[in-house]
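Only one protein chain is missing from this complex, and each of the others stays in its spot.
All chains are identified by letter, namely A, B and C, in their written order; residue positions are counted from 1 within each chain.
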């Protein structure tokens, strides 16, 4: 039960699409893929992470996203999350992090206004 | 994890819609609901069972359907199964019963030509 | 069911198996299926084969409930999954009436009647099926299937 990670260049920067469960077993892979994005040099305005395929996320997933946000801030990029499922949204709310992240209904919305 | 059972009158007789897992835990309920249908007296041409919502079926579910077929035959009715998921179809094939039952792609197809 | 004390024993140094014990009530069959499926997928089997293996184990558990325990719903069923290199190995242990291997004959499929399919499924799905009644009480059923070759 691994997570599937797709990384894509988009107009505003990078799009990471996650599918599966992001837990202690799979979040190191997610972390690695996001680290690759930051190695691709400057020019990107945003990192968009599409979570529509993520049914389950635990604190290791949250930690990965918090770290991604910190790295985005260092590089003057925005981190935008898109299409959280109700159960993932619940985890963000439990962690009181819903207001820290920019969350969009759809990945396409997350690419607008940059 | 109970099965949801809906029983409905339709033009050609009765429609039973099953949703959930049909296993040793839930098949007695399915059996009971089908028995109710046979108590409703003559006039029905067919019993259509919609399996589109059934992800899992074991031999107790198969046994329930075989019994339903035998009861249909006694009452001069047809038993028609509709919309088997791939995994349920695999169970029928494993049991070599695909050819014994009349199986239709959709519940609506199963109501035609009677 | 009312609450009871937990007895958890120390185990030896390396834990290499997954062990699940449930009461012999049919409502726990779903729990066994739910725990087993991801283990089979993780071992490299395709979804459709995994579903068949889950079916076979479910049938074996139903047989334990009906035949070994005669419908008693508060007796232990223990599933153990082992991970040898090339095979997927499942053991089911009960402490009820011993299975009589000569009785456990899959039925003739030409004979369309309710029942008699369980043992047929078990033998059709697994490569190797053994009912060991030499254990102290009950039966130890071992079911094994060779893992698919992975092309990497």
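Assume a contact is a pair of C-beta atoms (placed from the backbone, for glycine too) under 8 Å apart; a residue touches a chain by one contact, two chains touch by 3 or more.
The model shown is predicted, which means the values in this text are computed figures rather than measured ones.
Visitor: Check the options C:21, C:130 or C:146 and report the residue that touches the missing chain.
Guide: C:21
Visitor: Mind pulling the chain C residues that touch the left-out chain?
Guide: That gives, for chain C, the contact residues 1-4, 6, 8-11, 14-24, 27-28, 30-31, 34-35, 37-39, 42, 74-78, 80, 82-85, 89, 91, 93, 95, 136-137, 140.
Visitor: Considering the whole complex, not just the chains shown, which residues of chain A touch the missing one?
Guide: Those residues of chain A that touch the unshown chain are 1, 21, 23-25, 56, 58-60, 62-64, 66-67, 86-87, 90-91, 94-97, 100.
The rule we apply is simple: only the chains that are shown with their structure count from here on.
Visitor: With chain centres taken as the means of their Cα atoms, state the distance from chain B to chain C in Å.
Guide: Measuring from centre to centre gives 27 Å for this pair.
Visitor: From the C-alpha centre of chain A to that of chain C, how far is it in Å?
Guide: Roughly 40 Å separates the two chain centres.
Visitor: Between chain A and chain B, what's the gap in Å when you average each chain's C-alpha atoms?
Guide: Comparing mean C-alpha positions, chain B is 45 Å from chain A.
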